[in-house]
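On to chain A.
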Amino acid sequence: MNEIPLLHILFVSTALFFIGMYGFFTRRNIITMLMSIELILNSVNINFVAFNKYLYPDKLDGLFFAIFIIAIAAAEAAVAIAIIINLYRSHSSIDVEDADELKF
Partner candidate 1 sequence: MTANQIIFYLISALVLGSGVLAVTTQKIFRSAIWLLFSLIGIAGMFFWMDMNFIAAVQIIVYVGGIVVLIIFSIFLTQQSGNQMAKPVRNRVLFSTLAVLFGFAFTFMLINQHRFSASSDKLVEPSISNIGMRMLGSGEQGYVLPFEVVSILLLAAMIGCIVIAIKSRPEEK
Partner candidate 2 sequence: MTNDELKIKLTGLFPSVTFEEGGEWVNAVVPFTEWKTIAQQFRNDPNLKCDYLFCLTCVDWKTHLTMVYHLTSTVFRHNMVIKIKLDRSNPEIETVCDTWRTAELLEREVYEMFGVKFLHHPDLRRLILTDDFEGFPLRKDFEDPVNMIKL
Partner candidate 3 sequence: MSQLENKSQNSFPGEVHPVPGGDVVLTRLDDVINWARSNSLWPLTFATSCCGIELMSVASSKYDFSRFGFEVARASARQADVIIIAGTIVNKMAPVLKRLYDQMPDPKYVIAMGACAISGGPFFYNTYSVVKGADHVIPVDVYIAGCPPRPEALLNSLITLQQKIKSGYTREQIKAG
Partner candidate 4 sequence: MWSLSNIAGITQTWLNATFNPTIALWSEFVIVGVLVIALFAVLGLGLVYMERKVAAHIQIRLGPNRVGPMGIFQTTADTVKLIMKEGLTPDGSDHFLFNLAPFVVMIAAMLVLAPIAFAKNFQIWDINIGVLYVSAVSSISVIGILMAGWASNNKYSLLGAMRSGAQIVSYELSVGLSIISIVVLSGSLQLSDIIASQQDGWWIFKGHIPVIIAFVIFIIAVTAETNRAPFDLAEAESELTAGFHTEYSGMKFALFFLAEYINIFIVCAIGATLFFGGWMPLHIGNWQGFNQVMDYIPSSVWFISKTLFLIFLIMWFRWTFPRLRIDQLLNLEWKYLLPISMVNLLLITVMAIMKWHF
């Protein structure tokens, strides 16, 4: 396990973060944007767990943070998708370009 330096893990998480960013920038579809956000959140999760593992093996806070992030991500995803579907029903499109005027 410790044969892998922390840096490599951080590389993965950072890369994942920016992949998510890229998706967030380029996608025009709200659902895919949501997916990008999930990627970003996950990259953060990796960091938390890795820090916990490598730097603070005597504590479990990183793990707890990750759990709470997952919980919140779930809640967020649920609400987001409810909104998306609502949006779709009123605009019959989920392209961000079309949904500029977000009025409910």
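Criterion applied: all candidates are chains of the complex that A comes from, given by their letters.
To be clear about the criterion, a contact is a pair of C-beta atoms (placed from the backbone, for glycine too) under 8 Å apart; a residue touches a chain by one contact, two chains touch by 3 or more; residues count from 1.
All of these numbers come straight from a predicted model, not from anything done at the bench.
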- Task: Check each candidate in turn (1, 2, 3 or 4) and state which touches chain A within the complex.
- Result: 1
- Spell out the part of chain A that touches candidate 1 in their complex, as residue ranges. 1, 3-4, 6-12, 14-23, 25-29, 31-32, 34-36, 38-39, 42, 45-46, 49-50, 52-61, 63-64, 66-68, 70-79, 81-86, 88-90, 94-95
